[in-house]
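A single protein chain has been removed from this complex, and every other one stays in its place.
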Amino acid sequence: MDLDSLERQVTLLEDIQEIENLQRIYGYYFDSHQYDKVVDLFSENAVSAEIESHGVFNGKEGIRRFYWDDIGKKSQTMPPWMIRLLIIQIGGVVSVAPDGKTAKARWQTWLPEVMPSAAGPRQVWLHGYYENEYVKENGRWFFKKIYWNCTFYTTYETGWMRFPMLGYFPFPDSDAPPTAFHPYPSGYKVPYHFPHPVTGEP
Amino acid sequence: MTLELLEAEVTRLEDMQEIEDLEKKYGYYFDTRRVKDVLDLFSENTESVEIESHGQYLGKDGVRRMYMVGVGGEAETALKDIVARREKSSGAGFNVITQLQGVVTIGSNGKTAKGRWQAWLAESFPFAGTFGQYWLHGYYENEFAKENGTWLFTKLFWNTTFFTRYETGWLVQPIVGFLPMPNPDNPPTAFHPYPSGYHFPYSFPHPVTGEVEVPVFRYVHPMAT
Partner (left out) sequence: MATLEELQARIQRLDDIKQIEQLQKIYGYYMDYGEWQKLVDLFADNDPSVEEADRGVYKGKEGVRRYYIDLLGGVPGKVPRPGWLSIMFQLQGVISLDVGATTAKGRWYGMGMEAKPTTSLHEGELRQTWISGVYENEYVKEDSKWKIKKLHFNLTFRTPFEDGWLKVPVVGQTGPDSKILPDEPPTAYSPYPSGFHLPVSFKHPITGK
């Protein structure tokens, strides 16, 4: 093997490490309500963000609107004191494209949270999958597209089978309605970006 | 350091990444009941697969029997129908297996490997005729082989810690019941769920002392106080 090939392999390992970290750091910033830092993880050419049933937000402008205006309420001050977010990023499978400039990754998340509802703050369990896209610009990896598909959003007292979805939460300023909001028990399966590791089939 | 040594090190790092990804993909396919895709992750030279109290199944044929035939005891000839039916099954039954905290140890020849993971599961499925929602926990100790440049499973062993109802919890109800499957090759080899105090041996040596685990079955009788 020559130096060039070795360097390509090393770069790929580094890319995977950096993308995994990017996703985990997203989680830590989100949980601590640092929404300006979240927005800064996205490329200027970001495509969209779609989370839960909130709808699709297009471009960097839409992403800023979603995280900073809608969720962060345009400030870094604390949300209502009972509200607590914990999105645990688990099990990332990262696939870097052969040209080393874009990548995709699938993650799972477990969320033990306290969220507002019409009846006041509720303790809730959520589960969901990400199928995200990333882009390498000037040697750094950024988010290009975030897509979080909700499996269930249940209350602590009841559980996913008895109470799969606490409600429907479209944001009024989204650019498009949710593209694939089919929570449990629909049986919907979020498509994989990766091919089968052994057979190579989709 | 020479190019060859560096190359060997890079290969080792790539192998670890690939095995970690393999395990996560197993989880993702399992969650969506893509039974054929799960099967295709196993080597033709698979040693065995053992999950929960289903019993131990030997060889690639055993893997097929365990994942595909399942409860009900359908014959091999109906395999295609079972696969089709399972993959179309309604969402009422569901499972989420998260593959956590993987520690992969590559063998010295670079052709075999072992890995330990935890799994935390939220499930709902019928048990004794009614649907219930469950929390499960367990540890994996799995083995892998590199065949024609691709890593595959050669052994999968998921050891149950608890299998409890959402409404009750592991202390109150550690095991909802037994889940034997038809025609295993052997009974479960180490089904000692909580509160037995069983320690599922590690595949990795101690990172500092290098000490290798000597399995000791620390059994605590459930009626001890």
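A and B are the chain letters, set down in written order, and residue numbers restart from 1 in every chain.
The criterion applied here is as follows: a contact is a pair of C-beta atoms (placed from the backbone, for glycine too) under 8 Å apart; a residue touches a chain by one contact, two chains touch by 3 or more.
Predicted model only: the values in this text are computed from it and were never measured.
Peer 1: Of the residues A:35, A:66, A:141 or A:160, which one touches the chain left out of the display?
Peer 2: With A:35, A:66, A:141 or A:160 as choices, the missing chain is touched by A:141.
Peer 1: Which of these, A:46, A:63 or A:90, touches the one chain of the complex that we don't see?
Peer 2: Here the residue in touch with the unshown chain is A:90.
Peer 1: Out of A:60, A:122 or A:162, which residue would touch the omitted chain in the full complex?
Peer 2: Residue touching the chain left out of view: A:122.
Peer 1: With the full complex in mind, choose from A:37, A:60 or A:196 the residue touching the hidden chain.
Peer 2: Only one listed residue reaches the unshown chain, and that is A:37.
Peer 1: Of the residues listed, A:59, A:112 or A:187, which one is in contact with the missing chain?
Peer 2: Candidates A:59, A:112 or A:187; residue touching the omitted chain: A:112.
Peer 1: In terms of residues, what is the contact footprint of the unshown chain on chain B?
Peer 2: Those residues of chain B that touch the unshown chain are 1, 3, 6, 9-10, 13, 16, 100-103, 116, 118, 120, 135, 137, 161-162, 169-172, 194-195, 197, 199, 202, 204, 206-209, 211, 218, 220-222, 224-225.
Peer 1: Which chain A residues would touch the chain omitted from the figure, given the whole complex?
Peer 2: Here the touching residues of chain A are 3-4, 6-7, 10, 13-14, 17-18, 21-22, 24-25, 27-29, 31-33, 37, 40-41, 78, 81-82, 84, 86, 88-90, 110, 112, 114, 121-123, 140-142, 156-157.
The rule is simple: only the chains that are shown with their structure count from here on.
Peer 1: How many Å are there between the centre of chain A and the centre of chain B, using C-alpha atoms for each centre?
Peer 2: Each chain's C-alpha centroid was found; their separation is 27 Å.
Peer 1: Residue numbers of chain A touching chain B in their complex, please.
Peer 2: Against chain B, the touching part of chain A is residues 1-3, 6, 9-10, 12-13, 16, 90-94, 106, 108, 110, 125, 127, 151, 159-162, 184-189, 192, 194, 196-199.
Peer 1: Applying the document's contact rule, which stretches of chain B touch chain A when the two form their complex?
Peer 2: Contacts found on chain B: 3, 6-7, 10, 13-14, 17-18, 21-22, 24-25, 27-28, 32, 37, 40-41, 89-92, 94, 96, 98-100, 120, 122, 124, 131-133, 150-152, 166-167.
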